[in-house]
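To keep things clear, I will list the structure first and then write my remarks on it.
Just one protein chain is left out here, and the rest sit where they should.
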Amino acid sequence: MMVSQTKAKKSVWKRSLDARTALLYLLPSILLFSVFVFYPMFRTIYLSFFLTDQNGNAALFVGLENYTYLLESVAFRNSIKATFLFVLYTVPTGIIIALILALLANEKLKGIGFFRTIYSSTMGISVAASSVIWLFLFHPSIGMFNKLLNIFNLPQVEWLLDPTWALLSVSLSTIWLNTGFSFLILLGGLQNIDEHLYESARIDGASYWYRLRRITIPMLSPTLFFIVTISLINAFQTFGQIDILTKGGPSQSTNLIVYSIYKEAFVNYQFGTASAQAVFLFICILIVTILQFKLGERKVHYQ
Amino acid sequence: MKKVELIDISKSYDKQSNVISNINVTIEPGEFFVLVGPSGCGKSTMLRMIAGLEEITDGVLKIGEKEVNDLPPSKRDLSMVFQNYALYPHLTVKENIQFGLHVKKIPKKDRMIRTSDVAEMLGLTDYLKRKPRELSGGQRQRVALARAIVNEAPICLMDEPLSNLDAKLRAHMRSEIRQIQRRLGITMIYVTHDQIEAMTMGDRIMILHEGSIQQIGNPIDVYNNPANPFVATFIGSPPMNITSGVGDKESNAIRLNDSISIPVPFEDERYLMEKIIVGIRPEHIKAATKESKEAEKILVEVVNVEILGNETVFSFLMGEGSWQVKWSGQWQIEVGDKIPLIMNYESFCFFDSEKKEIIKKPSDVENHVFGKEVFV
């Protein structure tokens, strides 16, 4: 009896050997995720129910008041509207441009490597650098855009100062900045498509557009699916462009949600309402990911 | 050299159904032992249990005289060759061969000597500085072999080592592996799904099906006296013809279909069962000659013909499937021909239809192994 017991005990210890080793390898990640992702996420949700002091400590429990305050606040509703418009302006256009470039760069021609490098170049450019460049391009008097308008005798536009144009201008610079990454991913997806598919289509005499519609796009759908998700999430997280180009103005027309969180927290020191906004951002991204997975599962052709 | 003993070995993944059950076998020192069976029969799992890569659910595994169930692979004193060779892609041929020696802390001088010996034996001397991706399939296979034998482990396990090679190279490597094993005298446990490899290489073969042993024996014995219909159809190419027959006590014959029946001699009356499985090897079905008795002739219609240079294989319909006939030489036979055949009663195997066990072995001269006395 004793013997069999010790044997059983030993085997439990032995059987858990794998789990214990695995834990050792996973420990750094788990620790870091706990401290810098999971804890702050819960802390954010917690803080969103409180009024806070200057050091971000919960001071007074207010329940859902932060949320009701936000929903009634014109500024926040405006910020939501701007965020969604921004997503709408940047994501589809950005992906279509990147797709066209990827299709062009997927042709087997001499010197194609050079063009691929050029197309992907914006991936190496930071938000700050790109925004400073575009700030100059948008400059009302010496910027290139207004100079172009001038040449064609068109009226000048206050790109970043006119509420009707500001969000579009920011979107334009964002599309340019994100094209490099989307291009790189889509080109990779195109190159993963089995060459034989095209050969057999060519034997059948399919035209370029037919091949594009019937082979390329369906076979590329997992990649497209991935890049749509990433672009959506990126668009929700936009900050640097706003901070440098418009600071949320004019008249809050470019006050995207992350910039709004930043201002609420680190300029106004309202950590409670900022946290409530952060929770809102989290929910938006959660919905996007879940939707993508639900829709993606059905529509995507995996190879 | 060590023996390997499997006592009541079982394996299950979900604690309910066994993928391998009650395996009992002793592999003798210096023996070339082949595990053969269709894919999914559990042969690789068994090899991996011997190697220690897979846990043994039940039973005892002994290597030498020692129980090794709980020992890690490296403590079992064996080497292994994998189907895809498992060469380290970032190391040169030489580093690959020496890898295990390095881990076992064998002095550098010894390492060098052993490596060059093995490289020479396998004709790899010129390739020692190359990376695996710069080698052909056959060369990679040799590196894998070299890595296994350089350890000088008393037992070598091989898991389908030839299945990634083309047919010609495979035939060549069969004899080369066999020769190396003889020269080094190691105990070899060899897994394959290819019955030709099993037949040509093994001292003894073990046929596995659905996780249990079907038959163990030397290849010729297994070929001549298959223990059950599964072995009968698995070993031999084309496989043994099998169909179920009905014993007819009035005419003293086993009816195979409407037109064909096998007369059973009086002393074998016990085989006239309600249901029986009948088998005959394709080469044992003969052409009827002028001397054949009219009553023994069986007329069949040819449905397919293959002429393989020195032999001719044709088939005719029988029951739900078809039977094949293999004759040496080149025969002018065409689809649709009606051909008179003779099937000797002595050539038939009978299997019990319930227990699937052999009850009558073939006993004519075709199944006789000639001794050396026939050479004058």
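All chains are identified by letter, namely A and B, in their written order; residue positions are counted from 1 within each chain.
We take it that contacts are C-beta pairs under 8 Å (C-beta built on N, C-alpha and C of every residue); 3 or more make two chains touch, one makes a residue touch a chain.
Methods note: contacts and distances are computed from a predicted model.
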Tell me the UniProt name of the left-out chain, picking from "Carbohydrate ABC transporter permease", "YeeE/YedE family protein", "NADH-quinone oxidoreductase subunit J" or "Fe-S cluster assembly protein SufB". "Carbohydrate ABC transporter permease"
Over the full complex, note down every shown chain the hidden chain is touching. A, B
Among A:Ser121, A:Gln156 or A:Ser207, the residue in touch with the chain that has been omitted: A:Ser121
For the full complex, which residue in A:Asn78, A:Thr93 or A:Thr289 touches the chain that was left out? A:Thr289
Quick one: say which of A:Ile80, A:Ala105 or A:Val157 touches the chain that got left out. A:Ala105
Per the whole complex, from B:Asn24, B:Ser74, B:Asn218 or B:Asn257 the residue touching the absent chain is B:Ser74
For chain A, enumerate the residues touching the unshown chain of the complex. 18-19, 21-22, 25-26, 28-33, 35-41, 43-44, 47, 55-56, 100-101, 104-105, 107, 109, 112-113, 115-130, 132-137, 139, 142, 144, 147, 176, 179, 184-185, 187-189, 191-192, 222-223, 226, 233, 236-237, 239-240, 243-244, 258, 261-262, 265-266, 271, 274-275, 278-279, 281-282, 285-286, 289
Residues on chain B facing the left-out chain by the touch rule are 48, 51-53, 72-75, 78-80, 82-86, 88-90, 99-100, 103-104, 147, 151
